[in-house]
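I am attaching a structure below and will ask some questions about it afterwards.
Removed: one protein chain of the complex. Kept in place: all other protein chains.
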Amino acid sequence: MRTITYSEALNEALHEEMQKDGNIVLLGEDIGQYGGVFKVTKNLFEEFGAKRVVDTPISENGFIGMGLGAAMTGLRPVTELMWIDFAMVAMDQIVNQVAKMKYMSGGQVNVPMVIRTQEGAGRGNGAQHSQSLESMFAQVPGLKVVSPSNPYDAKGMLKSAIRDEAPVLFIENKLLYFTKGEVPEQEYTVTLDKASVIRNGEDVTIIANSRMVHFAQEAAEELKQDGISAEVIDLRSISPIDMDTILTSVKKTCRVVLVHEAHRSFGWGAELVARIQKEAFDYLDTPIERVASEDVPFPYSLKLEKEVMPQVQDIVRVVKGM
Amino acid sequence: MRTITYSEALNEALHEEMQKDGNIVLLGEDIGQYGGVFKVTKNLFEEFGAKRVVDTPISENGFIGMGLGAAMTGLRPVTELMWIDFAMVAMDQIVNQVAKMKYMSGGQVNVPMVIRTQEGAGRGNGAQHSQSLESMFAQVPGLKVVSPSNPYDAKGMLKSAIRDEAPVLFIENKLLYFTKGEVPEQEYTVTLDKASVIRNGEDVTIIANSRMVHFAQEAAEELKQDGISAEVIDLRSISPIDMDTILTSVKKTCRVVLVHEAHRSFGWGAELVARIQKEAFDYLDTPIERVASEDVPFPYSLKLEKEVMPQVQDIVRVVKGM
Amino acid sequence: MNVQVKRPNRLNIESLKVGYETMLRIRRFEEACIELYKQGLMGGSLHSYTGQEAIATGFGMNLEQTDYITMTYRGRGHAIAKGAQEKKLLAEMLGRVDGYCHGKGGPMHITSVENGILGANGIVGAGIPIAVGAAFSAQYRETSQVAVTYFGDGAINQGVFHEAINMAALWDLPVVFVCENNLYSEMTPLHESVKNQNLAERGFGYGVEGIVVDGNDLEAVYHAANEAVSKARAGKGPTLIEAKTYRTEGHMYGDSETYRTKEEVEAWRKKDPILQLEARLEQELADFHKYKQELEGRIAQHLTEAIQFAKESPEPNEQDLFEGVL
Partner (left out) sequence: MNVQVKRPNRLNIESLKVGYETMLRIRRFEEACIELYKQGLMGGSLHSYTGQEAIATGFGMNLEQTDYITMTYRGRGHAIAKGAQEKKLLAEMLGRVDGYCHGKGGPMHITSVENGILGANGIVGAGIPIAVGAAFSAQYRETSQVAVTYFGDGAINQGVFHEAINMAALWDLPVVFVCENNLYSEMTPLHESVKNQNLAERGFGYGVEGIVVDGNDLEAVYHAANEAVSKARAGKGPTLIEAKTYRTEGHMYGDSETYRTKEEVEAWRKKDPILQLEARLEQELADFHKYKQELEGRIAQHLTEAIQFAKESPEPNEQDLFEGVL
């Protein structure tokens, strides 16, 4: 099968869906002629014009609110927050408006809106450009929160997100954009709310999202050398959580390690611990472990940043210590 | 001892600290002549004048940012976000600026700033005025997050928060303001980061915060009738978490129930589960339970709202089911 | 730097009657709500629109059902003037299943999408970009729909107002920004929040025409609305209208109102928009008092039925609770 980058895969998803549905409109910064800082909207301006690919001023709370108004009145806006850290300036519209509108209106209206953004550290971008904030949004009823880890899922899930009648926070990863993977040329979608077992194993279940899925896979490979067979699950959807897939695995391996780039404390790992110990208490041989970013703002120094973030060796070490 | 309300206790804390330290300045909406919508700043304008008790326009992101600038340059601002739901419009300044400033500057500067606010449901205020968002902020390194449950703590902890060199998100509860409790006339403070065992028991540990502490106490009382002895812990500080106090109790009772008004999923309960099962795995007789708000936006209907929120009977039922 | 101050043109008698009826419906509705609130039938806070009726009415008369509005917690007046039914509004106020939002929205979140009412909002200023988005959508779909967003003098200091009006100006969106300047944001007087004499000045920085109008004069509001709405409909972009008015009730029911004098309130009560309109009607209509009596009777009857409808409507059940989250 052909391989393309994660960024190209997202671009194809936007392109195909926009061709099919004239009500899809893109709103974001530098997404027009320039094609987006991560090239996700490349050539869309040329193909669909300024009407459908709208460069906005740096007014995130404003244009997320506009997306909501547009979604309530017949359009399917795909908005872009260039970095998830900037979601903080748009937080009211996301948390208090977009997420709650359907419920507050008694179900009168759907909000078929996508908020695309990207997160993750590892480039020395400093404290305001490195956060992984998915767990903050997962707390908010009324939003779907997903984070694809590879080009295939990126394309298939973005298509599903655009077609979804609910608002979806679609979280990409800055260090995945230019990684490649197999993506079929034929039409397909990937459902938003299913986790994916990407490696079968017997001894331990490693659950990760986004870029950490690759770290988990590498760790599993290394653990294999030591005779430890790890099952790896790509969580894909942070909210809702696909407990079925997770519990099936946990009941087999009886050991769980959760891996995320979000800070350890109060991250989604905690939620999984809470649910797994509740649903599979008697299966657990040992405490569930979390490998996650340290509870400090992301430092600029690349050396310190690496110490803050989870590394493959951290996963290996934790599994071996179980 | 004399009894005063939670609101009066907070007022005394502000009053006493402002008398002692001329660099304390209050910023917020309707806090001046009117004395605040919950009367927490009553008479402070009269005593300290417009210079020190500053009514702001409805510009939360702006005045939280101002608080930060003031805190970096010699003042000790105590800012007020009238409802925690409105923190969403100020999220960038709280999450990306206030919380990170000290660390990003390499420790050059302290940010001795308090952000007072209140949360909680139960009044039929609807989806945008009922949220309990403490867990969102607890995710952010660089903030202390506390929520006193009674007048004594309210006063003692607010005094500590004002004297603290770090930014403190100080979360009150709208339904506690006019509840009464014993508060000594003499000077005292309550340290910010210690949980408090408010009832001793043997069979189960119930950990709650804010208004839920009272629900937990009521539940414990009821459980006693059935011969179940519950230990009740008032968490007080959501971040940092006082694991020592918690683990001591858990190792004694071997059963844990967490109670919060925040939505169940991704709330602070999950974090406690993750830590407790890690630190006291072999002590746990049964899964840790969470009693929390359902994962839906808060509905207006008082009947539905009650179903969403944790109730005393829910705690009793869950404990009995363990 | 000048803002344009609109003086009233005359409306014909039929239009005056339409406006009067709507204003009276709103007034009586708001009064009924206070009664119901006192009876403990509502949750949360109740923010009365009393005293500001001419604004929602003057605009509502210029809007089609397919046009859009967003407004604030003080929003039942806007809803009625936009075609909402009292009975469904009241059912919502009481948290019943027959309310517009099935009891889940409540007073601060009145929404009636079929009437183009895209939501009252509990977050100050937050409805503004939503209306701008609806205007964007109308322009995109090439309809001639217009969006109107109502907000207060306090809301104009929220960042999102600035972000939204800039984009509306930039793209010539069919939206009208209506700042209802009632001189207070909660308990804080205007001059403690801004230096401006006229908030309409806030349009200048974006190239948006700023117009000041007497918000207690239906005819003045009507004509300003008519111009701004027509302009928007013609694709000529947004207008910022500052309607000067006063809320004669407290910010919310139970407000101690220590921040203003009885004299001030009394002076404004004399400028009550309904009183003013009645004075006009008396000149125009020989049988005004009979007309009024009949109208009041009709409205009272209608309201009584609506209250009964609302009270008889069941409360939502646990099943409803989990519906409509996603």
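Labels A, B and C are assigned to the chains in the order they are written; within every chain, residues are numbered from 1.
Just so it is clear, a residue touches a chain if its C-beta (ideal position, glycine included) is under 8 Å from a C-beta of that chain, and two chains touch if they have at least 3 such contacts.
Since this is a predicted model, take the numbers as computed values, not measurements.
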Among the chains in view, which touch the chain not shown?
A, B, C
One chain is left out of this view; which of A:Glu29, A:Glu119 or A:Glu134 touches it in the full complex?
A:Glu29
Kindly state which of the options B:Gly28, B:Pro57 or B:Gly181 is in contact with the chain not pictured.
B:Pro57
Please identify which residue in B:Thr5, B:Gln97, B:Thr205 or B:Ser293 touches the non-displayed chain.
B:Gln97
Given C:Thr149, C:Asn166, C:Asn216 or C:Ser313, the correct residue touching the omitted chain is C:Asn166
Write the list of chain A residues that the hidden chain touches.
29-30, 32-34, 37, 55-59, 61-62, 85-86, 88-89, 123-129, 294-297, 299-305, 307-308
Determine and list the chain B residues touching the chain excluded from the picture.
25, 51, 56-57, 59-75, 77, 92-93, 96-97, 101-109, 141-142, 144, 166
Touching the hidden chain in the full complex, which residues of chain C are there? Just list them.
1, 157-163, 166, 169-170, 192-196, 201-207
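The working rule: only the chains that are shown with their structure count from here on.
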Going by the average position of its CA atoms, which chain sits the greatest distance from chain A?
C
What is the distance in Å between the mean C-alpha positions of chain A and chain C?
40
Could you check chain A for residues that touch two or more other chains and list them?
61, 92, 96, 103-104, 141-142
Mind pulling the residue numbers of chain C that touch at least two other chains?
101, 103-105, 109, 121-123, 126, 159-160, 325
